[in-house]
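A protein chain is absent from this complex, but the other protein chains hold their places.
Should a chain be cited, it is by its letter among A and B, assigned in written order, with residues numbered from 1 in that chain.
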Amino acid sequence: MAIEIQHLNVYIKENQILKDICLTLPEKQITCIIGPSGCGKSTLLRTINRLIDSTEHVRLEGKVLVDGKDIIGSGHEITELRRKIGLVSQRPCPLPMSIFDNVAYGCRINRMYKKHRQLIYNVQKQLQAVGLWDEVRGRVRTSATRLSIGQQQRLCLARSLAVEPEYILADEATSALDPISSKTIEDLFVSLKSQYSIIMVTHTLHQALRIADNVVFMYLGEVVESGPARQIFEQPQQELTRKYLSGIFS
Amino acid sequence: MDIKRKKQVSEWAVKTVMWISMSIVFLLVFSVIWTIFSKGCKAMSWSMLTKLPTAGTYLGGEGGFPNAIVGSLYIVGASTVLGLLVSIPVVFYLNVYLKTSSKLAYWLRLACDVLFGVPSIVYGAFGFTIMIFFGLRTSLLGGIIVITMLIIPIFIRTMDEATRNFPREILDASYALGATRWETLKVVVRQIAPGIATATLLSIGRAIGDAASVMFTAGYTDSIPTSLSQPAATLPLAVFFQLTSPIPEVVDRAYAAALVLTIIVLILSISGRFITNRFSKNKL
Partner (left out) sequence: MVKDKLAQSVMLGLCLFSILMVVTIAVGLYLKSSPVLENKSLWSLLSSSEWRPMKGEFGFFPFIIGTVWVTVLAIAMAFPISLFTAIYLTEYAKSHVKKFVFPALDILAGLPSVIYGVWGVLVIVPWISNRFAPHFVDFSSGYTILAAGIVLGIMVIPLLVSLFIEVFSSVPMELREASLALGATRWQTTHKVVLRKTLSGVAAATVLAVSRAMGETIAVLMVCGCVIGIPKSILDPGYPIPALIANNYGEMLSMPLYESALMFAALILFAVVLVFNLLSRIILYRLEKTQQ
């Protein structure tokens, strides 16, 4: 199942932040959202997992269908929705607990396992999936804040994967990292796309060029153009997109 | 019970507890204000404010507590001015001359916070000792000195908080124009005026309400002091000394004095809100 956004408008106070967004985010692919900063990329992601609820004076209009169900409006089980949609944020933020507890946090919150053994197994599995297991195996009970920043970001990814999401949202997940860590995360996303639908906001066009299957170009709260990566990069239909992309090819 | 339901129930339970806590807070505010106003309004009259107690404070008879009102105003007025004179230079020094990482600044802030926490009864006892040492008796001057000591830390810390968010670029601009730091003071003062105003209101509130420190130092008297060496009555002590009297008229004076004190403090608090709302919209 995919995420389908229909005529989404987001207002904060009197300002319209997102304007009539219509999008389909296909599953088991990487969709990159690009655009200048302040154009509403983060707001779009925060609307999809309803984190925008914690912002004050927000008004949402339109539909966001996740697995066919509209998640806008009340009556929807938001904690369940958020479990299903993982988030990796710009700055890695490990919770104030040990490495193990960080990964186990979501499982415990959602009571996913009856037996402790299963929990341990799952934590190890996710740490392996992000290539962190070998680096931390001797110290999973020590504080997560002592990891390097690149390791922290991978830990955050493992933490999201541990609650068995179907989608992963990443908001400039590599922008705070050094080039090597950044590359590691990028490769991870590529390897994960067979199991998860990944929607990532990226600040570098090169990254989008390397890993995107689909690209969405946003400008001033509107979607200017969206489609398969090749098409957008090679034959953009809109003048605005062409101008923005000219950065890479010149 | 499934996990979804459990989450909802605990969320709901916690919300209820929080609502109860908040209701208690509101109830308390209401109860205190209501008690003071209902007793005070009954006891209040024009002569309470204007006529000195004819038969003495502790005996019944005509009159009210203008001696306490005037005494409080003298003490609060003088110590606010003195407090400002000491603390504005200190805050200025702290935020303009010293680097943010300065050790002296750290210790000064810590000292002020600690002084702020020292009980006023300790200030009173200490102040009294000092007065004895210099051969002073309980007097208006003693009250002014102790209250000044009491409010200086409040002044410094409140202004300091307001000044810390102060944009240092303004200073650079001022230097670039060839101004000395001393001249820059004027620029800074204009910038932190709302901070000074808030600090002043806070300090006045603390100064006018404090009883323990003026008890030994300013004393109490039935008349309005005419010189610094005479003892002076204060509003909180007018309440404290007269409340437990067996004579109804004296108790009424205590209620009326409590009402006056409460009204003054409420006005200070409301104007404080007004200033912070107007000048810093982002403050909580």
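Worth pointing out:
Just so it is clear, contacts are C-beta pairs under 8 Å (C-beta built on N, C-alpha and C of every residue); 3 or more make two chains touch, one makes a residue touch a chain.
A quick note: this is a predicted structure, and the numbers were derived from the prediction, not measured.
Partners of the chain left out, restricted to shown chains and counted across the full complex, are A, B. Which of B:33, B:81 or B:193 touches the hidden chain is settled by the complete complex: it is B:33.
Only one residue from B:49, B:73 or B:86 touches the chain missing from this view: B:86.
Among A:18, A:33, A:119 or A:163, the one in contact with the hidden chain is A:163. In the complete complex, the hidden chain is touched by one of A:5, A:60, A:87 or A:185, namely A:87.
With the whole complex as reference, residues 7, 10-11, 14-15, 17-22, 24-26, 28-29, 31-33, 35-36, 39, 86, 89-90, 92-94, 97, 104, 106-115, 117-122, 124-126, 128-130, 149, 152-153, 156, 180-182, 205, 208-212, 215-216, 236, 239-240, 243-244, 254-255, 258, 261-262, 265-266, 268-270, 272-273, 284 of subunit B touch the missing chain.
In the full complex, subunit A touches the omitted chain through residues 49, 51, 54, 56, 79-80, 82-83, 85-87, 89, 91, 93, 95-97, 105-106, 109-110, 156, 159-160, 163.
Following the convention adopted for this analysis, only the chains that are shown with their structure count from here on.
Centre to centre, using the average C-alpha position, subunit A and subunit B are separated by 51 Å.
By the touch criterion stated above, subunit B contacts subunit A in their complex at residues 3-4, 7. Of all the residues in subunit A, the ones that touch subunit B in their complex are 77, 79-80, 110-111.
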